[in-house]
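The complex is shown incomplete by one protein chain, all other protein chains being positioned as in the whole.
This part shows chain A:
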């Protein structure tokens, strides 16, 4: 939410300070914040932290990209024609109902513990928000907008690049804004469950060896990653939709 007062951070800061002052550095459950840095430093020294962050980011970016392409293509297709919509929607609804978590073991069994498996699991759930916003945007396009270029004799390619794409772009971006945090969550989820590379795998490993300070440290890093993703996507979406509003 924009315009949240910074003063609101006070309770969180107070909590962390109290935790730091009152916490027992040897606590296996609630190690105070200062120990988190020490907890993560072995990963930095052995050069595992940055590759893990890189792995997670790569899967996230690629997954979101593929989801955007697939989602907007299928969404446009389904939104353009009622019969196609009716034909595909039960199958799509059923696929959508499958929780991402349940796909993980299936994908791991069928595709093995690989980077491709991670991508497949990320793409499927991240696709839905984009598909749905794109579908409703395509559906509510004014027929005039579609007929005018046809009357003007524009080619199919020109119609797509000059009319359809600009008209649907804000919807796609809105979908991406919803899908991005989801894609990051699913990326971490796959990594935690399958232990295939990345930040999630490091988290899972730290938890099973009871390195609680490292768990909290990695959690914080995951949080920063989540914050950055949110910030970038929200910024991009507002910037583009502001420009778009100027043109229509």
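In the analysis below, a contact is a pair of C-beta atoms (placed from the backbone, for glycine too) under 8 Å apart; a residue touches a chain by one contact, two chains touch by 3 or more; residues count from 1.
Methods note: contacts and distances are computed from a predicted model.
Engineer: Looking at UniProt, which of "Phenylacetate-CoA oxygenase subunit PaaC", "ABC transporter ATP-binding protein", "NitT/TauT family transport system permease protein" or "tRNA 5-methylaminomethyl-2-thiouridine synthase TusC" names the chain that isn't shown?
Structural biologist: Answer from the UniProt record of the missing subunit chain: "NitT/TauT family transport system permease protein".
Engineer: Which listed residue (A:40, A:64, A:108 or A:174) would be found touching the missing chain in the intact complex?
Structural biologist: A:108
Engineer: If the hidden chain were put back, which residues of chain A would touch it?
Structural biologist: Residues touching the hidden chain, for chain A, are 1, 4-12, 15, 28-29, 83, 86-91, 93-94, 97-106, 108-111, 181, 184-185, 188-189, 192-193, 200, 203-204, 206-207, 210, 212, 215-216, 218-220, 222-227, 230.
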